[in-house]
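As you look at this complex, bear in mind that one protein chain is not there, while each of the others sits in place.
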Amino acid sequence: MYQSFIGLEIHIHLDAETKAFCGCKAHFGDEENTNVCPVCMGFPGVLPTLNEKAIQMSYTVARALNCKLSPNTKFERKNYFYPDMPKNYQISQFAEPVGRDGYIDIEIGDSIKRVRIHDVHFEEDAGKMIHAGDMSLLDYNRAGYPLLEIVTEPDLVIGEDAEAFLKSFRRLVRYLGVCDGNMEEGSMRCDANVSINLKGAGLGEKVEIKNLNSSRFVRKALNYEIERQSGMMDEGKAVVQETRLWNENRDQSEPMRKKEDANDYRYFPEPDLPPFRPSEEFMQDVENSLCEMPLVRKQRLMNSYGLSSDQAEYIHEEKYMADFFEQAVFSGAEAVQVYSWLSSDVKKLLNRTGLSLEDCPLSAERLAKLISMIGDGQISGKIAKKVLDYIFDEDKDPETICNEKKLVQISDPTAIGKIVEDVLAAHAQVVEDIKAGDARQMGFLVGQVMKASGGNAAPPVVQSVLKEKVLG
Amino acid sequence: MEISDLTVTATLASLVLDEAETQKLGDEVSRMLSYFEKMSEIDVDGLEPTTHALQKENRLRDDRRLSNEAQPDELLECAPDLEDRFILIPNVL
Partner (left out) sequence: MSDFEKKWSEACTQPQTLKAYRKYVEQWEEQIGSFLEFDPLRSLEADIPQGPLTGIPFAVKDNIAVKNYKLTCGSKMLEHLVSPYTATAVKNLQKAGAVMVGKTNLDEFGMGSSTDNSALKQTNNPWDTERVAGGSSGGSAAAVAAGLVPFALGSDTGGSVRQPASFCGVYGLKPTYGVVSRYGLTAYASSLEVIGVVARTTSMCKTVFEAMKGKDPMDHTSMDHTPSGKEVKTVGVLKIEEGALNPEVKASYDSTVERLKKAGYEIIEIELPTLEYVVPAYYTIATAEASANLARYNGIRYGHAPVYAENPTDLMRKSRHEGFGDEVKLRVLLGTYVLRSGFQDQYYVKAQKIRTAIRNDVERWYDKADILMMPVFPTPAFHHGSSDLDTFQQKQADLYTCTANLVGHPALSVPSTMENGLPVGVQFMAPPFEEDRLFQVSSVLEKEFQAPEAPGYHTDWS
């Protein structure tokens, strides 16, 4: 009988070399207060200067989210006092953001849902405050990071929707190369708002939830909140507009300490930055930086390569993997084979070595070659796995490795026959047992032959030769 | 201007006013605000607000690291309270 409405506010760190408004390095994990200058520390007399790459990435995201792009985007000061915010105002956008009124299609379960985007705006991050007993420690390395805030309309219904949205959105920004989407390191952050109401009665009182540090928490927190609000409605209590924090240890949302006064951000135009009017070349660069959207790509992977939905889901997760996949297929490998290798052996090796597909020694061409060598009968699947190991260890082409390591499949029955004879001679008792009816011992002999061949003998040939020689 | 209005404004500005200041500054703020009322006499409908008097062109900075004459350590030295490289502030729980 209730209807719930969820909207998300997502902040992403734009993957630029420097901060939004100064030339300091924008990099996570450096020693505290090393990437700072008078500008991002808010010293008297400093002025902001707009990072070209960051503003271009902002337009790219807005464009990818099908927004109306601003021909004259403006910067504003958002005023509030916070210890980790050096100027005690944040340079942000309000009246004329980079983009507004967009949408993104996402897959939730088996259906596709369109989520409207209210606006996309550029701003700067604050520093970090670490609480330590009766003191707080301030680190301003993050102060001034270029941030992009994406605000959705309240088009999502339950926690699972929000989780799916975040996953899709993360994939999108990684496809665009504008953000690594790492929620643990805070390069992607999410706040949510939820309201519920009787069906058909429109939006209810909005409750904001902060501190959602993973897409799992987003799901849990929103479902918790929907339940909490429904409970209140059941009891006839009014839901009050407030901001709550998700407590991940207790799995519940809790009211944030009550602010003494309502916020009034007093937005006004940033006098230190003139408005930005993108030129035609700038917009062309934005167009050029776009790529096929993940969902479109997934559908194409299914349609063009016959992958199942699950297989396409796996392959399209990372743009590089999808590119790799298509390149391997283009180089002659069969699509499903490429998928199988990527989703099992290659994945295992990547996990073991801690490398990413992008910077590991395996190229799409090498994988395609490896697959074709199996197809040609040059090597067995088993050898191929060994070759893959060597590719990772030695960064060489599969043929080179096979030549150097003599990893060539022996499928000539005469050659195998010789090995079999040696093995049979060495294990006469086993042969007798088999002849007497103990068929289980056959496996032992196969193993011995494979071992004697250095693993190079083709197993089907070994089996047929053995059968013939032992059982006649 | 009401006292409560002054208090809200002061809080937004992170100022605390003692009693004497509330009186004195309250009077002066009110005096200026009533002087500002003069602006209601002039009709400026249809005029664009001037936010940037003369700036016409785009200005952008290359996304390249800049060396700065001020070293991070020099900046930290300005802080009233430090612990190693952290700036320290009190926080009674």
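Brief remarks follow.
So that you can tell them apart, the chains are marked A and B in the order they are listed, and the count of residues begins at 1 in each.
Going forward, a contact is a pair of C-beta atoms (placed from the backbone, for glycine too) under 8 Å apart; a residue touches a chain by one contact, two chains touch by 3 or more.
It should be emphasised that the depicted structure is a prediction, and the values quoted were computed from it without experimental measurement.
Screening A:10, A:41, A:156 or A:194 against the full complex identifies A:41 as the residue touching the chain left out.
In the full complex, the hidden chain is touched by chain A at residues 38, 41-50, 77, 79, 81, 83, 86-89, 136, 138, 140, 264, 266, 268, 271-274. In the full complex, chain B touches the hidden chain at residues 1, 5-6, 9-10, 12-17, 21, 24-25, 28-29, 31-33, 35-36, 38-42, 44, 47-55, 57, 59, 61, 68-71, 74-75, 78-81, 87, 89-92.
Following the convention adopted for this analysis, only the chains that are shown with their structure count from here on.
Separating the CA-averaged centres of chain A and chain B is a span of 40 Å. The part of chain B that touches chain A in the complex is made up of residues 8, 11-12, 14, 51-52, 55-68, 70, 72, 75-76, 78, 83-93.
On the chain A side of its complex with chain B, the touching residues are 16-18, 22-25, 31-38, 41, 43, 49-55, 79, 81, 83, 88, 130-131, 133-140, 260-261, 264, 266, 269, 271, 273-277, 279.
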